[in-house]
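Of the protein chains in this complex, all but one are displayed in their positions.
Each chain carries a letter (A, B and C) given by its place in the written order, and its residues are counted from 1.
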Amino acid sequence: MLDRITGTKRTVEANGHLPVDANLITEPAQLASRVSAWEAVQAARNIQRPHTLDIVGRVFDRFHELHGDRGFRDDPAIVGGIADLDGRPVVIVGEQKGASTEENIARNFGMPHPEGYRKAMRLYRLAEKFHLPLITFIDTPGAYPGPEGEERGQAEAIAQSILLMARLQTPIVVVILGEGGSGGALALGVGDVVLAMQNAIYSVISPEGCAAILWRSPAEAERAAKAMRVSGPDLLELGVVDALIPEPAGGAHTDHAATAAAIRTALAAQLAKLERVPAADLMSARYERFRAFGALDEAGAAPPPPPPDSWWRRMMKRPSS
Amino acid sequence: MLDRITGTKRTVEANGHLPVDANLITEPAQLASRVSAWEAVQAARNIQRPHTLDIVGRVFDRFHELHGDRGFRDDPAIVGGIADLDGRPVVIVGEQKGASTEENIARNFGMPHPEGYRKAMRLYRLAEKFHLPLITFIDTPGAYPGPEGEERGQAEAIAQSILLMARLQTPIVVVILGEGGSGGALALGVGDVVLAMQNAIYSVISPEGCAAILWRSPAEAERAAKAMRVSGPDLLELGVVDALIPEPAGGAHTDHAATAAAIRTALAAQLAKLERVPAADLMSARYERFRAFGALDEAGAAPPPPPPDSWWRRMMKRPSS
Amino acid sequence: MPFGRKPNEFPSHLWTQCPSCNEMLFNKQLARNLNVCTKCDHHFRLGARERIELLVDKGSFHEHDAALTSGDPLGFTDSKPYPERIAAAQTKSGEKDAIITGEATIGDNPVILAVMDFEFMGGSMGTVVGEKITRAAERALAERRALVIVSASGGARMQEGTLALMQMAKILGALARLDQARLPYVSVITDPTTGGVLASYASLGDIIVAEPGALIRFSGERVTSGTVGEKLPTGFGKAEFLLERGFLDQIVPRPQLRERIGFFLTAFRAASQDLRWSL
Partner (left out) sequence: MPFGRKPNEFPSHLWTQCPSCNEMLFNKQLARNLNVCTKCDHHFRLGARERIELLVDKGSFHEHDAALTSGDPLGFTDSKPYPERIAAAQTKSGEKDAIITGEATIGDNPVILAVMDFEFMGGSMGTVVGEKITRAAERALAERRALVIVSASGGARMQEGTLALMQMAKILGALARLDQARLPYVSVITDPTTGGVLASYASLGDIIVAEPGALIRFSGERVTSGTVGEKLPTGFGKAEFLLERGFLDQIVPRPQLRERIGFFLTAFRAASQDLRWSL
C-alpha cells in the first residue's frame, strides 16, 4: 500500500498555523489562473523581480547588515543582519541577486560560495543565542558549482547549514522569493513555516541541468520544469511549501512595493503565531514537518500511526478537523 | 598592597592533583642544576629533540591520526587523532615540527596556519562529545605570522581556540614539549593541568622578537629570554606550569625513549586523577587556575578572599595543608 | 598485460581490465580481493551486499525495512515513466532501491548500518533512501547504537523532484538528534559520491573516511562545465584532494575499513559508558 504521499493538506494541518488574515494561498484553487512551470521559471528569474535587500528595505523598519563568515571572506551572494518589524527584532539571512549585470557579477548571480553559507550559519547562531526569530529569503540558481567552491567545501557548508537549521532553537520562517535552486536553497530552507512567492520556483536541480541529464539537451528545460513540478501551485500540492504569498497581477517585478507589503503581512502574522509556541513544541513540529516527506510503498507494514495533534491545535484547544 | 603575586605554590595547591609517584618536578630546588633561560631556549629548539608524533608513537599503544579542519585545508603543522593509553582512549592534538629541514618545510617549522587551529578545535569538540580526555602537545615558535595567516584569520582562530578550551567539558592535560611560542602555543594551552618538559620554554613573544622591540636588536635575544623568564624553573615559580617532566641527563634529544617514558608516566597519573573529578568541579578549577594569574596592587581594596578548597582536597577528604 | 595477450582474448565475464594499471584481472580473484586490484590497489566499486559482508562482524547483520519501495509522487516521465525505471532497476539488481539498512556489530560495537549501492539508478537518493536512513538514525537513537553510513551516489533522484531534496533536511533532522544524544556517526565515502548526498549526510560524520581514489564532488562534471565552464586541475575531486583540503579524516584502504571503524567506535563507546565524564 502506498501509505505516505505527502500532500499539502497533511503538512499544513500538522503545522496548522497559517492565519487566514495574512491573505495566503493555501490551495491552488484559490488562484485565479495557474501558471505553467515554465512561466514560473521565467517569472522567478526576471531580473527586475525584487531581490532580498530590496524586500528587506521595504518590509522592515530598520535593518543593519552584518558581514563575514569569520574565517575566509564576506560573500556578497548572501546578505544578513538584524532588522526590526513593528518593534520586533529579527535576524535576516538571504541570498542576493543583482538587478543589473554589474550587480549580478558582484553578487555572483546569487550563487553563494561556502563562506556564504558559513556566514549564514554564524547569523543563525546569533539568532539562537538571543532568542531572535530567523527569517530567510531564498533566491539562488544554486550554490556556486565552480572549483573554488569545491575546494572550500561547498558540500560541507551546505550540509552543516541544513543540520544547524534543523536543530536551531528559535523560530524560523523561510520565504522563497524567486529561484529556489537545490541544496544551495535548502541551506536556507529548513524552517517552521516555509512560504513561497506565488511565482517562485523550487527544484532539486535546475530545469536545464535535469534536461541535460535526462533528455540529454538543456533545450528540454521546459519539459524538465514541468516534470519536476517546480511551480508554486505544484509545491503547494506536494506540501513542500505551506502557503504562497500572492504577487501583484502582473508579477512581483511590476510592483515591488505591493510585493513587499504582502510579504510584510505574511511575516507579521507568522511571527505573531510562532512566538506563542513553546520551544520544545517548535522543535518537534519542525522535525515532523520534514520527517513526513515521502512517497513510500511498504508491503506488509502496518499503516503508520496518525501524527499527533499539532502544537497549534493543542495550543488553541480546538478539536481536530 | 601587592596582594596577588601568582606563585607556583598557590596554583599547584589549588589544582593540587600532582601525584608524587609520577616523578614530577614541582620545585626548582628538586633540580640538580638550573639551566639558564638561553640554554633552555637552545635545548627547546634542538632539531633532534623528540617532536609530537615521535612522542605520541612511543607514549600511546595505538594512534590513528585524524585530518582536516572541514573548511579549507589539512594543516601539517598541527596533528591530532585518537590514541589509547593502557586501554584508555584519549584525543591528542599537537604542534608538529620536523626532524630535518625537508620535514620542517613540510611542517612549516611547526607554525600553524588558522586552519590548523580550526582542525584542533574540531578535535577538541570531538573529545567533548564523547567524553574523551584531551591531551595537547605544544611545540611551536608561534602561529605563522605571514600574510596568508592574517588573511584567513590567525587571530580569530587562536581566540576561538582559547575560548573553546576554556569551556570544553572534558579533562585537558597540556604538555609543553619544546617551544611554547605566544598565542600560537596558548591556543593549545588551556588545560586542567599544564606540564612542561624540564627544558621546554614558554613565552609571550619570541626572545628575538622581544629583543628587536625593547633592545632594538634581535642579537639581544639572550637578555630578553632571561628577562622574560621563559625557562622551566621560571615557569614553575610563576605558576604558569604546574610541574616539569624530567628529561634524561643529556636532554630530551639524547634519549627519545626515556623522554617518552617519563611523559607516559606523567600522563597516566594525571588521567587517573582527573577522571575522578566531577565535571562541574573540573570546569570551576580550570576557571580559577587561569583566573588567578595577576600581579596587582590595589590601593584601599580588601584582600581577596582565600580561594575555596580545591576539588582535589574535597575529593580526597584530607585537611588543607 | 599478463602473458602478452590482448584484451579481447579475455572474455569479459571472466576477466576485468584494471582502468588504473591496465592489468587483466581474473574476476573471481578480484572478488576474493574485495574488488581491489591485486597489482595496483585500484578500488573498483563494490555492491552493497558485498560491502556489508566486509564491514561487519561475521554473521552479525540483520536487515531492516527491506520491503520499502518508492511511489511515483510526481507522475514523472522522461523517455520512460519513473515506475518503469524503478522496476527495471529492481529486476537488474534484485534490490528494492539504492540502499540497504540493518543492524550489526563492527568490532563488537553495536551499530546501525546503511549502505548505498551505486548500481541502483546511480545510487540516487529519493524518498526510500531518505526514509531508510532516517529510520536507521532513529533506531540508532532509540537503541543507543552508533550509525555508520556508506555513501555511493550521483545525488538526489530528479524523478522525485523537491521531495527528493526534502530528504536531505529529513535525514539531517534525525542526525541532529543523534548528535545531541552524543551517539557516534561514521561516514564512509566511496566512489562516486556527489551532489545532494555529499551535501548532506556524507559530509557530516564525527569521523569521515573515504576509499582511495574515490570521486567526491559536490557538482557533477556535467553541471560544473555546463554552468561555469572552467577547466579543472587533475586529481580534483578525488579523495586524496579532499584529504588535503581538510574534508576527510582519513583515506582507508578497503581491507582495513572494518578494523579502523571498530577502533574509533570502541574509543567513543569506552568513554561514553564511563559516565564519570557525563554532564
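Here is the rule we use: a residue touches a chain if its C-beta (ideal position, glycine included) is under 8 Å from a C-beta of that chain, and two chains touch if they have at least 3 such contacts.
Nothing here was measured: the structure is a model prediction, and the numbers come from that model.
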Q) If you put the missing chain back into the full complex, which of the shown chains would it touch? A) A, B
Q) Just one of A:257, A:279 or A:301 touches the chain that is missing; which is it? A) A:279
Q: Check each of A:56, A:82 or A:135 against the chain that is not shown and name the one that touches it.
A: A:82
Q. Footprint of the hidden chain on chain A, which residues?
A. 62, 64-75, 82, 84, 87-89, 115, 119, 126, 129-133, 169-171, 275-276, 279-280
Q) Footprint of the hidden chain on chain B, which residues? A) 2, 5-6, 143-147, 149-156, 158-160, 162-163, 165-167, 182-183, 186, 189-190, 202-205, 208-210, 212-215, 218, 223, 227-230, 235, 238, 240, 286-287, 290-291, 293-301
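Simple rule for what comes next: only the chains that are shown with their structure count from here on.
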Q. Nearest chain to the global Cα centroid?
A. C
Q) How many Å are there between the centre of chain B and the centre of chain C, using C-alpha atoms for each centre? A) 40
Q) For chain A, what residues touch not just one other chain but two or more? A) 152-153, 156
Q. For chain C, what residues touch not just one other chain but two or more?
A. 179, 245-247
